[in-house]
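Note that this complex is displayed minus one protein chain, with the remaining chains in position.
This part shows subunit A:
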């Protein structure tokens, strides 16, 4: 073994390792990011009554024979085992990022408000919330007698303390409390003030928050903050340094349903019931979050090693789970959608007729059926069908229609040239499609799209790239079209379609949409908001800012011995853990 060899090998090793980064799989978290954020999940809480979409729970397939339960599960009398992808071990509502860390934290911490199955909010820790006439002052009244799992009482000042942590200069989590417009937040963040002047602790149970400006989301942004005990987290905290708080990420203390008794990274999180829980001690005494993977989750629920898990929806999987007989299978619409993005900075995509033609001329239902079978719907507005803002009034369905697509392209001035490719002003209609590597949707989409568009007289050239590379191209505006999927917040307000919006990297601009979005954000009455967003979605439907593809579903299989879960696309399983019972 010579020296040269050593060096070469070492270099080779590092090269292969890093190069594999270029082709590395795009993971699901990155692809469906919305499951991992909640701070903006909101509906106006001052108007609690909103109709529930009818088909919300139509996806429940009840167990047929509970006696088929495996011995392993039957013998576990006081313990519920939930299978899920391993969390990163960030058990702090301040720093959590992945959906799985969220799940753990939901069980350990509480906030003033809590999401309901229909996506609206109810008071949780708050007994009552007063909102001033102008919408700029929020007074939260904490329920009396709430204590943390160590027995110490929760105080309104803990809310102020938590906001201080979130607004700290060194805070590097994903919550963005500066955008809540709290009076004095900026001063605290910059360190020019040691207090947040806009948050006043009136007494042990009352706290008042003042804003400089409000939006429809303000009540939930403010009320959705998970409250941390100052007596525990505040010990080593000094303004500008969160290290001591971060150090407690694996030793959380909250007021929630459960408390952590042990954590084995990558294996399991063992939770014990919080006897001091303000709604009464949870019925199931022990809950374990056990790590499973795509390849083991089905087998583990079958063998009884887990009691519930999230399993990929496919006809095969549903049949297999049904055949087991002892599972309640919940199939719920996913809070998100898949879409094909146009680059609106490209001249050819600036004509709405072209965008309409490209939608008419793409056989979307075949593509979606090919990937998800019956477990996904082709969509025509960028909103979940279970949302209160969903509408199908005057919505064009863009059913596959080659003739119509051709006519539209002719009208737009793109005529078939000598080579069979459409041309306008001497430019050939060619689309560079940036395809995500290892993405089953793209694999099914690309062949159909290429054939369909070829018939339209459009040439598709595709390049396969890693997810991050495509996101990078998106930010730089260096693309024609790409496919991606992302998540929806329960509130229809977003920045995807607003001119120069934070998520609007594609350069879309429509004055009417801008105006309606701004109006919807400032309106507090949900009925009026519905009308505003209906109009906005109709406009988007006509203008086709992107080719909307599908809304898919998620499947949660629950062993029928565990009853009492209240599941919906908005209310994830940890919220109702305390009311679950194990039937023997």
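We take it that a residue touches a chain if its C-beta (ideal position, glycine included) is under 8 Å from a C-beta of that chain, and two chains touch if they have at least 3 such contacts; residues count from 1.
Keep in mind that, in the parts below, contacts and distances are computed from a predicted model.
Missing chain, UniProt protein name, picked from "Ribulose bisphosphate carboxylase small subunit", "Peptide/nickel transport system permease protein", "Asparagine synthetase A" or "Nitrile hydratase subunit beta": "Peptide/nickel transport system permease protein".
Interface note for the absent chain: among A:134, A:172, A:316 or A:393, the touching residue is A:172. Within the full complex, the residue among A:352, A:487 or A:507 touching the omitted chain is A:487.
Per the touch definition above, the residue from A:139, A:206, A:231 or A:249 contacting the chain not shown is A:249. For the chain left out of this panel, the touching residue among A:64, A:212, A:241 or A:293 is A:293. From the options A:150, A:187 or A:268, the residue with contact to the unseen chain in the full assembly is A:268.
In the full complex, subunit A makes contact with the omitted chain through residues 1, 3, 6-7, 9-11, 13-15, 17-22, 24-27, 29-30, 33-34, 36-37, 39-40, 76, 79, 81, 86, 88-90, 95, 97-98, 170, 172, 174, 176, 178-179, 246, 249, 264-268, 270, 286, 288, 290-296, 299-300, 302-303, 305, 466-469, 471-473, 475, 486-487, 489, 494-496, 502-503.
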